[in-house]
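Every protein chain but one is kept in place in this view of the complex.
In this document, chain identifiers A, B and C correspond to the written order of the chains, with residue numbering beginning at 1 in each.
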Amino acid sequence: MQRIGVFVCHCGTNIAATVDVKAVAEALSHEPGVVVSQDYQYMCSESGQELVKNAIKEHGLTGVVICSCSPRMHENTFRKAAASAGLNPYLVEIANIREQCSWIHKNIASATDKAVILGKAAVAKVHLNAPLTAGESPVVKRALVIGGGIAGIQTALDIAEAGFDVDIVEKEPTIGGKMAQIDKTFPTLDCAACILTPKMVEASQNERITIHSFSEVSDVKGFVGNFTVTIKKKARYVDETKCTGCGLCTEKCPMKKVPNEFNMGLDNRTAVYIPFAQAVPKVATIDPNYCMMLKNGKCGVCSKVCSVGAIDYKQTDRFIEQKYGAIVVATGFNPIKLDKYDEFAYSCCPDVVTSLELERLMNAAGPNGGTLLRPSDKTHPHTIVFVQCVGSRCDDEKGKPYCSKICCMYTAKHAMLIREKYPDTEVYVFYIDVRTPGKNFDEFYRRAVEQYNVHYIKGMVGKVTPKADGKIDVQASDLLSNEQLHINADMVVLAAAIEPDKTARPLATMLTTQMDTNDFFTEAHPKLRPVESATAGIFLSGACQGPKDIPETVAQASAAAAKAIGLLCKNSITCNPCVAHSDELMCNGCSACEKVCPYGAITYQDKEFRMPDRSTAIRRVASVNPAVCQGCGACTVACPSGAMDLNGFSNSQIMAEVDAICK
Amino acid sequence: MNKNEKDWIDITSGVNVRKCMRCGKCSATCPSYDEMEYHPHQFVYMVEKGDIEPLLNSVSLYKCLTCFACVERCPRGVEPAKVIEAVRLTAVRKQGNNHLLPDQIPDMLDDDLPQQAIVTAFRKYTK
Amino acid sequence: MQVNENFEPVIVAFCCNWCSYAGADLSGTNRLNYPANVKIIRVPCSCRVNPMFILRAFQRGADGVIICGCHPGDCHYTSGNYFTRRRITLLYSMLDFLGIERNRTRLEWVSAAEGAKFAAVMNQFVEDVKKLGPNRRLEDLRCRKQ
Partner (left out) sequence: MQEAMIKRAKELLADGTVNRVMGWKKGEFAYDTTPAVFETAEEIDRDFIYNDFTQANQSKYLIKESRKEGKILALLKPCDTYSFNQLVKEHRIIRENVYVIGIPGGPKIDIEKIKAKGITGITNVKNEDYTLKIETIYGVETMPFYEAVSVKCESCKSKKHVVYDELIGEGGDILDSNRFDMVEKLENMTSQERYDFWRGELSRCIRCNACRNVCPACTCENCVFDNPKSGIDQKAAADSFEENMFHIIRAFHVAGRCTDCGECSRVCPQNIPLHLLNRKFIKDINCLYGEYQAGADTTSKAPLTDYRTDDCEPSVVHERGAE
């Protein structure tokens, strides 16, 4: 038999002025199971709480109803009080008779009636409350960072700095990412490599950081604090532990006509290669698509020249399994492919390049050693046209609906650098809007216009036509002077939209995190939790969450690290006990709940059941991981059989409330 | 501003002119640009404002080749050619009848006329 | 239909804990009145509201049921209210199909900051239900109050 105590608060006159609290206590004392019903001036005060605690002990209460202010205010206060008196905190219910009654009604009679009904509903609910215990699950003190660009490197360094082991998984042979390909950075124009490469070295030398380069995440299991991740270390045919990075093999390799992806295919590399001089780890990799030894068993030069015997043609993909407490996603971005934009002649004219290609053309370590030359005939360009928003802000399937954010600034940077280095070059920038919010950003753009005489023209380029004389006709509109222009250009640079890396979507599936329609990871809250995913224990760093420039990326990377460190500092995590649970005997195994769960908390397994006729049957049933479930209840309604229910807000509890209100 | 006319153009063209982000790519791509008094992007903007009267009286209406380059290139899917077409239809219907019947076209053809103009003329006048 | 001035409808409001319940609290904090007919049941998320609860309310004597949740896109659980929106749209459509008066059911998005909206929504809803009179088409005679 339930023994329920009801405690009605006056809240000074806040409640008592419009609700007859004595009458409420009196009315509720007649409810079934209620053994004590009292009112008090300030129930949340020290003495008010004592009153509740004493009543729990004195009457051996099995449930407590507090008629007071909103549960959002003092539910925790009273739960703690109950717990200190030996009653399970989840056996406390609050009837909100202040915010939702006394403060909004003026008529004492109707406010009192309503307060009684709200009290009755709480009593009806508390009858069905079950004691709940918050579970605990241990936290593995190791973090995984997926992606080794500037975002991943910064996150890893910060986590390592806090004293935790951290692994970086990078799919390319070296860490560094896009920033390693960039020449100069805005708005300060300092050299990207000069600020990035020390960080890469720092990461490789930090004893808490393990870099898995040329590797991919192939499977993720588990949940916050306890992920088990399988990492695929792709065969690079070079023993990483032996290779010294001397580069002799790359010099001797006879296969020299491999497009160099680090230089955006603007020059060639060898089949065995080190992507760039400052690569980390500085280890060679053999490209099996071009290596003659791997393709048809004829060559073996690299193996012969290698003094440490690091070449291993028999190497295969290896899989390693590791446990992590937190995962940070830093998969970054890529410029979109422009082959669908025929009007810009990108595919047919070598002198029409993307901005990232221009970075390489201007870089001292690039194909031309830092001299800006036309890719087609290696001559100096004298007229360069920049086209902004290529594929950004597009409503069609060719492009992306969002603003890529970084293009305005890097285009200003390119324009400025070219004008500085080659003052005889005319630079035109066709823009729709120039978007330069950010510290010193607009000043930077204005400098390009005012000091460097870059011609900014409001309007879009409509057509780019390569001409027989090697020049390029750029047909565009100038919306301010309302005329159509033709510019006889030597080079055209397209500011291609950026998109999330292609590996992000399969990764999101493995991590059960959410993505938007553009494949950017969705943050747990757009304003207040911008670096966490909705899935506990998964954090977001850098451009995988949305277009970002370097300072923003680094800021977010450190923020994600701080969140991950916050998790790793805990020995165990307390779980919210108000979570869903499935009655296996009733579960059909239909997967409806699994499909609506935003956290991937529901898994299925085949279990053996004893049937009423004593036979056994194997059935597929759902089980909820209480450490992952956040208790929204979406699954409980998706479940047709009613096998799924929610602790603290069970079907029967809510229906009891409905009944009490409607009675 | 004539609201009915604007609504009518919205309906007949099936175009949402508010999607325009004023990049001017339609005008940048237009082969008849120099012939026109009002250019494709101005059509879109003026229809959005409801400033249709000047368009109805402009020679620009008949300079559009309906080559659909602007439709193809518009990053926002605004389809300026359809707006121009709708304005043209409004002008044609205003005057009470169709000025050119399909049967009359063969007599008017001359050898120098580009093929595309013939095709687009049919597209224009057989509505 | 004759409007009975003395008719006091029973209104059940399901409010999600994170937005609408907080919005209801805010309308209290700001002393914005709405009729005492409205009784709120707190649920973690609007997606917790099972159609069974809505029917149960009508059975037991409710004259109107309203569900309030976070605005689409603002759900504390990221996607809960999107599911709510589909489920409840279909359920209300079915109730309408069966000839149950439309204004007895409603779904509103009320954020934690929209105390004034909460009060306005409730005032309007109670008024609409009052116009309809007591729920007769989806009641259980055994539960009718004399």
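Everything that follows uses one rule, which is that a contact is a pair of C-beta atoms (placed from the backbone, for glycine too) under 8 Å apart; a residue touches a chain by one contact, two chains touch by 3 or more.
Worth saying up front: this structure is predicted, and the values here are computed from it rather than measured.
Q: Can you list the shown chains that the omitted chain is in contact with?
A: A, C
Q: Looking at A:I117, A:A326, A:C587 or A:I661, which residue reaches the missing chain?
A: A:C587
Q: Can you work out which residue in C:R42, C:R56, C:K117 or C:K130 touches the chain that's missing from view?
A: Missing-chain contact among the listed residues: C:R56.
Q: For chain A, which residues reach the chain that was dropped from this view?
A: Listed in rising order, the touching residues are 585-592, 595-596, 604, 617-620, 638, 640-643, 651-652, 655.
Q: Can you list, in ascending order, the chain C residues touching the missing chain?
A: 51-52, 55-56, 58-59, 72-73, 79, 82-83, 85-103, 106-107, 137-142
Here, only the chains that are shown with their structure count from here on.
Q: Which chain pair is joined by more contacting C-beta pairs, A-B or A-C?
A: A-C is joined by more C-beta pairs in contact.
Q: So the centre of each chain is just the mean of its C-alpha atoms; given that, what is the distance between chain B and chain C in Å?
A: Spacing between the chain centres: roughly 51 Å.
Q: So how far apart, in whole Å, are chain A and chain C when each is placed at the average of its C-alpha atoms?
A: 35
Q: When the C-alpha atoms of chain A and chain B are each averaged to a single point, how far apart are the two points in Å?
A: Distance between chain centres: 46 Å.
Q: Could you check chain B for residues that touch two or more other chains and list them?
A: none
Q: Going by the contact rule at the top, pick out the chain A residues touching chain B in the complex.
A: 343, 389, 393-396, 399, 432, 458-463, 475-479, 482, 484
Q: Using the touch definition from the top, list the residues of chain C that touch chain A in their complex.
A: Interface residues on chain C, with respect to chain A: 10, 12, 17, 21-22, 24-29, 31-34, 36, 39-45, 47-53, 56-57, 60-62, 76-80, 83, 87, 119, 143.
Q: Under the definition above, what is the set of chain B residues touching chain A in their complex?
A: It is residues 19, 21-30, 33-34, 39, 41-42, 69, 73, 75-77 of chain B that touch chain A.
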